[in-house]
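Right, chain A next:
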Amino acid sequence: MAGNGQEPRYFLIWFILFVLTMAEVGYAFLALPQWLLATGLILMALWKALLVALYYMHLKFEPKRLWILAASPLPLAVILVIAVLTEF
Partner candidate 1 sequence: MSQAAASTADRHPMPGMMVYNVKLGMWIFLLSEVMFFTALIGSYIILRFAHPDHFAEPGAVLNVPLTAFNTFVLICSSVSMVKAYAAITQGDQKGLRFWLLVTILLGTFFVGVQVVEYIILAREGFVPMAELYGVAHEIEGAALYGATFYTMTGFHGTHVTIGILCMWFVLYRAWQGKYSADNYGAVEIMGLYWHFVDLVWIILFTIVYLI
Partner candidate 2 sequence: MRDLFGCGRAMLMATAAVFATACGGGGGEAGGGMEQEAAGEEMASPVDMATAGGIHAMVMFEGMAPEMDAIDMASEPNCAARYTDTPMAEEVVVGGGGGLANVFVYVREGLDAGMSFPTPGGAVVMDQVGCRYVPRVVGVQAGQDLTFRNSDGLPHNINASPSENRGFNISQPVNMDTNRNFPLAEVMVPVRCDVHGWMSAYVGVLDHPFHGVTDMEGGADLGMLPPGDYVVEAWHERYGTQTASVTVTTGETAMVSFSFSEAMAANAVVPMGEPIDPHGPGAHTLAPEAH
């Protein structure tokens, strides 16, 4: 798994994360409608989260079964939040 191709990739990912963080902070203070801001920011956050999970946690090089296991709680979180949000 520890092929020599790893070295540049870590710093590349680190740089992308840095850029995304700066983009997020900038984007957050633009004068856009609230819902547009929120979705944009959440997408960027998920993108960063995915990057960390795939490359730093080596999910990319694990058997596909571990992907299913890793993603299993996410639908539950979505179900809980959306169901309760219909209250308000």
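Methods note: a residue touches a chain if its C-beta (ideal position, glycine included) is under 8 Å from a C-beta of that chain, and two chains touch if they have at least 3 such contacts; residues count from 1.
Candidate selection criterion: all candidates are chains of the complex that A comes from, given by their letters.
Just so you know, these numbers come straight off a predicted model, no measurement behind them.
Peer 1: State which numbered option touches chain A in this complex: 1 or 2.
Peer 2: Result: candidate 1 touches chain A.
Peer 1: Which residues, counting only chain A, touch candidate 1 once they are in their complex?
Peer 2: So the residues of chain A in touch with candidate 1 come to 1-2, 6-7, 10-11, 13-14, 17-18, 21-22, 24-25, 28-29, 37-38, 41-42, 44-46, 48-49, 52-53, 55-57, 62-63, 65-66, 69-70, 72-74, 76-77, 80-81, 84-85, 87-88.
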